[in-house]
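One protein chain omitted, others in place.
Showing chain A:
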Amino acid sequence: MSLMNAARKILLALAVPVLLVAGWWLATAGSASFFWPPLGQILTAFADTWFSARFVTDVLPSLGRLLAGYLGAVVLGVALGTAIGSSRTLRGLLEPVLEFFRAIPSPVLVPILMLFAGIGDGMKILVIVSGCVWPVLLNTVEGVRALDEVLGDTARSYRMRRHSRLIHLVLPGAGPQIAAGARQALSIGIILMVISEMFAASNGLGFTIIQFQRSFAIPQMWSGIILLGLVGIVLSMAFRAVEARLLRWYTGLRTAQREG
């Protein structure tokens, strides 16, 4: 029964992608348009382009910068968010400023950051951090602020020290909100990874896709876009796997509340 269910779920999840691909395939099968090459041609280009040295010279550096920037933003956002969320004074002081900074689209920071940090990996990682940190930070503040008072009193009455309150109360309690912020940050990170490489770079996914476009390697360009989509799917699946593990208690709690 559950096997049937699982099979049905997988079929349902795959149905739309399969239809889309089939549609794309049929629509472009006899295409003579230069900008809309047949899907078959794109897929051949995909294999030739990415299952090659490019994987090491372009894909891995991009992913490395994304991961470094993303994880840096999560750590920074959670650390700052915890501090701000725990202190009413800090919140009052910083909340308007935070809203202001969050409202600035990070891509406009790229030229500015280039001035300070050059055009190397450092700049690109900084761009990713500067965009990803906000949803994590603001969600962490909200999560910490909304911690249950009774739980806080419980921790105080048992004289829990600051660091164990952090580990056993604040971080897990704010966990669901932090995860929500981190999920938003992930998609922002992928966008910024590409954008930061379009401005000034000598390698990377974004750089390569722009190169293909400029040299009219249209099937290759399309294959790069497909690869970006796949990277997004894989990362979001990885995120969900980690989240499901860390927040298993929360899923259980929610289910119990809904049923009870």
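Please note the rule applied: a residue touches a chain if its C-beta (ideal position, glycine included) is under 8 Å from a C-beta of that chain, and two chains touch if they have at least 3 such contacts; residues count from 1.
Everything that follows uses one rule, which is that contacts and distances are computed from a predicted model.
Of the candidates "DNA modification/repair radical SAM protein", "NitT/TauT family transport system ATP-binding protein", "Nucleoside ABC transporter membrane protein" or "Carbon-monoxide dehydrogenase medium subunit", the chain left out of this view carries the UniProt protein name "NitT/TauT family transport system ATP-binding protein". Within the set A:S31, A:S52, A:S87 or A:T154, the residue that contacts the chain not displayed is A:T154.
Within the whole complex, the absent chain has one touching residue among A:A47, A:V75 or A:L253, and that is A:L253.
Mapped onto chain A, the interface with the missing chain covers residues 148, 150-151, 153-154, 156-161, 164, 168-169, 172-173, 175, 249-250, 252-253, 256-257.
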